[in-house]
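The other protein chains are all here in position, but one chain of the complex has been omitted.
Showing chain A:
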Amino acid sequence: MTFDTLPAAAGVGYKPKHFNDILENPAPVGWLEIHAENYMGDGGRPLAQLRALAERFPISVHGVGLSIGGEGRLDPEHLARLRHLLRWLNPASFSEHLAWSTHDSAFLNDLLPLPYTDATLARVCDHIDEVQETLGRRMLLENPSSYLAFADSTWSEPDFLREIARRTGCGLLLDVNNVFVSATNLDFTPQGYIDAFALEEVGEIHIGGHDEDEGDHGHPLLIDSHGREAADPVWDLLDHTLAGSGPRPVLVEWDTDVPDWPVLAAEARRASDALLQPRAAA
């Protein structure tokens, strides 16, 4: 049996080092997310592992290279590769980012920020229309983590995302760590952001760890590093979100300094527990 959509359970970002652990002892993980670009080779271990995992788990395909916010046209070759992957895998979900990463065909390997203007809105919506049409499915769009803002933005980020969802029919992926990182870096309240967010459009939630740095003027600067456990205030934000959204698939992201399976499984357990009941106040 394969699921058409992600279950409202805990998932983890799949790392090849956990392959055997996941097949032998997956609890409490109910689904897995992969980065699309890592599974676009012709064969070998990555595809063999993915085929094996897809027999057991609903899979979410998370793209990191489509550059949906790019000023230029979407890379037709990359879009074709995505379509190929989604066709044979038929995953439970596909998501990408509100960001850009390619310019003049040079790939910068980072999720770069966008000014929230009417012009950006029109461009992003055109690109999402093209993606959804080409892939023949609804996609989810993820909110970014921000280190700076654009003086010429005229939309708030939650309103901008809500309007994209309204115009294109896409769903949203709400990363609560990104919200916390951006809120700290740009001085807004993360709960206020969640309250303004189109929670009814949220098809998936991400949670992950960040690093703490310091910017100019002694201002804290949080870095979205995915290299440790999620911070307690981010778990609180997840509770706040789930109280408003109802049950949703919650993914634990851990991409750098990837720990052994028991550590990641414990983090997934925490996400799973959050779906059952709010944690007792610390």
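One rule holds in what follows: contacts are C-beta pairs under 8 Å (C-beta built on N, C-alpha and C of every residue); 3 or more make two chains touch, one makes a residue touch a chain; residues count from 1.
As a convention for this text, contacts and distances are computed from a predicted model.
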Complex member absent from the view - protein name from UniProt, among "Cytochrome c-type biogenesis protein CcmH", "Biotin transport system permease protein", "Multicomponent Na+:H+ antiporter subunit D" or "Putative DNA-binding domain-containing protein": "Putative DNA-binding domain-containing protein"
Options A:8, A:23, A:40 or A:135, residue touching the unrepresented chain: A:40
Which of these touches the unseen chain: A:23, A:223 or A:258? A:223
Using the definition of touch stated at the top, determine which of A:115, A:227, A:244 or A:259 touches the missing chain. A:115
Applying the definition given at the start, please give the residues of chain A touching the unseen chain. 37-38, 40-48, 64-67, 70-71, 75, 77-78, 81, 100-110, 112-113, 115, 117, 119, 147-152, 185-188, 215-217, 219, 221, 223
